[in-house]
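Got a structure for you, written out below as structure tokens; questions coming shortly.
Missing here is one protein chain; the remaining ones are kept as they sit in the complex.
Up next is subunit A:
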Amino acid sequence: MSTSIRESRGQEMALTAAVAVVIVLLSLLPMLRLIKEIVAPGGTLSTVAIKAGLASPATWIATWHTLVVGIGGTVLAVLSGTLVAVLITLTDIRGRSALVLCYVMPLMIAPQVTALAWLQLFGPASPFLNLFGAAPPLGTKNPLYSTSGVILLLGVQYGPLVFLLVRAGLRKLPRELVEAARAGGAGWFTVLVTIVLPLMTPSIMAAAALAFVSCVGNFGIPAFLGIPANYLVLPTLIYQRLAGGGPAVLGETAFLSVLIGIIAMAGIFAQEVMSRRRDYRISSTSLPAEPYEFGRWRPAVQAGMWLLIVLVLFLPLFGLVLTSLVPGYGIALNARTATLDNYRFVLFEHDAASRAFFNSFWLSIAAAFFAVLVAVPIGYLIAWGKQRWVRLLNLSVELPYALPGVVLAIASLLLFLRPIPLTGIQLYNTVWIILYAYLARFLVLALRPTISGYHQIDRALEEAAQVAGAGLFMRMRTIIFPLVAPAAIAGGLLIFMTALSELTVSALLWSSGSETIGVVMFSFEQGGDSNYAAAMSVITVAVTFVLMLVTNLLAPYLPSGVLPWRD
């Protein structure tokens, strides 16, 4: 008997198609365009671009520098992040949530703000050192304008990243494994070295790879610390070339950006290889091990931890605030000289700065809003969908974020340098190209929490709506969206915080009228107006901090791990 049943998969097909279009536009298209520029500039296969890039000594110097600060920063981040993770997770140290919040905080602060804050702390005009009359004389070189300065700050910036991953791994460590070793006569230190750390290899490796990619792609820190010392890494080399040569040198910078991409990928690949060498799988899940008791050493260890927090978080922020209150370079700060003029200037008087606040706010809001809207259906297809190829799409959403921001920025430039075919719309030199890059780059920040949100929801809730007769769009609107909304919105807030003071992408894509906070801050600093840059930084840090508190209100409705700073 012939069976022709009218299936009603229209809505499902429409959703899948829409998701596919969004992902192709935001993720695949820019990457393909970039690759095309390298292999076939101008439409024909050629190795000219590659040869030209390879022949330039600047390329090799910057590559060498990139590797040095990338590896140095990673080592520092892995050492500090792992140490803090072990101390906070496996011992009876007190005040954990406060420690986690403070230690992770630098991750929520834009790298160039971190750089600026540290510069203010140690420079000759340091208002902080001036408080004690200990500032170096004017004209001395800031000790942070150096290779070790860049490495130090990269380590500070990405130590928390390592911390989060290693801590997540440590929390899954079953207590039996530790107890079995202790019953076998091993002391705590032996257990740590022979059992805990080896089992944490996958987490530490993954954390190291992530830290390496972040260090290699970082623009803010080498821009603030390296450029004054004429110490260029690949992202800052690209920036200088583009700033000097404009669209004419796009082909050359495309090669450089692919080089960064390759270095980043090599880091991830090395991690894959290292993690596969042995079996680290932990089969059982159980309660975490009893914490190690410091006994009478506890106050000392705690004091050490807080000292670290003071050094990496409070002192730099304090220096930043002090600088923002100083009326001019080198003037000593006291109750009489302190002023809010810098704030008034950047908020209301300086055209580009006030425009930047406006631009960054609406760009961040638009990117966050769009990402939340799109993450819910994409997450639906990835988490609950049956088609395998949709899961591949997940990878392509990860790509623009996994690769350094410079890569995406160059790809966007190449894509929109000429008007969009058929429509004639020009995105280049407008604020829209920045929005496009933000959407592409940050989408995954909303997608990840949304997917873990889906995994927490009982699918029967959707099925119940389905048997009640609700079609896919109706279910999306009335059942699915309300249920995953907390996770998706938390992701949106993360995007807002990240995009607000973003610099890497906008430094390459901005044009007059479409400045962002990061760009204006950077140009203030380059022009020697650290006070204005500090005032802008303080404002963004304050906004970020308030948003973190607001986001905390969502915490009871979120899967664990969505808010990095929450323990």
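Criterion: a residue touches a chain if its C-beta (ideal position, glycine included) is under 8 Å from a C-beta of that chain, and two chains touch if they have at least 3 such contacts; residues count from 1.
Keep this in mind: contacts and distances are computed from a predicted model.
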Among "L-lactate dehydrogenase complex protein LldF", "Molybdopterin converting factor subunit 1", "Copper resistance protein A" or "Carbohydrate ABC transporter ATP-binding protein, CUT1 family", the UniProt name of the subunit that does not appear here: "Carbohydrate ABC transporter ATP-binding protein, CUT1 family"
Selected residue (touches chain absent from view) among A:137, A:424 or A:482: A:482
Identified contact with the non-displayed chain, of A:180, A:420 or A:468: A:468
Absent chain, residues of subunit A that touch it: 2-9, 458, 460-461, 463-471, 474, 478-479, 482-483
